[in-house]
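Omission of a single protein chain aside, the complex is shown with its protein chains in their original locations.
Showing subunit A:
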Amino acid sequence: MTIPADTAILSRKARSWTLVAGLALVGLHLVVALLTLVWTPFDPTELAGRRLEAPSLLHLAGTDRLGRDLLTQIMIGSRIALTVGTAAVAIGAVLGTTLGLLAAFASNWLDDALAAALDILIAFPTLLIAMLVVAASDGANLSTAILALGLGLSPIVARLARILAKRVLLMDYITAARTSGTSWPAIVRIHVLPNIWPGLSVNLALQFGLAVIAEASLSYLGLGAPPPNASWGRLLQEAQGTVFSAPIGAITPGIALVSLVIGINLLADGLRERNDPARSER
């Protein structure tokens, strides 16, 4: 029905390139994240070298201001980012989609009320909601950060899910399903979810990127995972004071963050193209 203009003009070749590049970037982070479970170049808390060493064969990304190996911390940061992104997006997706569908099915006044509530919630940045949740809980840790980000994302997902679902519910195939005796729960499962998923998944990938960045921001503000969880945000914060004398400490976590976010978005775009029956064979 609606074909986003930006993807429609991409050739098939360009689309498969999107998928390959996305897979490569995300795959790299995934492999690194899994690897850190069994091996890292150094112990993340070990003072393995002098302070603020430049990159060398021993410390490929140099060392931080305490002399800990930076590559080790960035690798662990991958694991934290993937964990936080996946878990927060999963929470946001389930909560948001449920809420959005409820609103789409609700009677007029309830739908209006929910839509207004969502608009108000969305006016608060995800990060702000997450900060409030963390502040209200009994302390900064990884699961609080995940829950906070998931809650923060859910209104955005809900609003989109509501709009997409309302559009699907107007289709004649929904009426045909009803006259075919299909129950409402089955209609949601068979028709609504598969038809809102393409639009939703692209947004969820975007949210994943935002969640990773927001986690970095929470950590940067000291509201994320406490040490020794080497979140990229904390690395950036720690590198802040020495950014002119040893810029590598700020550059490498930044590159890691950006590469994961771009990778996720490429992957989502590529997957969506591939899974759309109307476009897979042209």
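Remarks
Following the convention adopted for this analysis, contacts are C-beta pairs under 8 Å (C-beta built on N, C-alpha and C of every residue); 3 or more make two chains touch, one makes a residue touch a chain; residues count from 1.
We adopt the following convention: contacts and distances are computed from a predicted model.
Taken from the listed names "Pyruvate dehydrogenase E1 component alpha subunit", "3-ketoacyl-(Acyl-carrier-protein) reductase", "Cytochrome P450" or "ABC transporter ATP-binding protein", the protein name that UniProt assigns to the chain not shown is "ABC transporter ATP-binding protein".
In the complete complex, the hidden chain is touched by one of A:Arg159, A:His191 or A:Arg234, namely A:His191.
Looking at A:Ala106, A:Ile122, A:Leu147 or A:Met171, the residue that reaches the missing chain in the full complex is A:Met171.
Residue A:Ser183 is the one among A:Ser56, A:Ser143 or A:Ser183 that touches the chain not shown.
Summary of contacts with the chain left out: across A:Val38, A:Leu57 or A:Ala278, the touching residue is A:Ala278. Within the complete assembly, residues 1, 171-173, 175-183, 186, 190-191, 194-195, 277-278 of subunit A touch the chain that is not shown.
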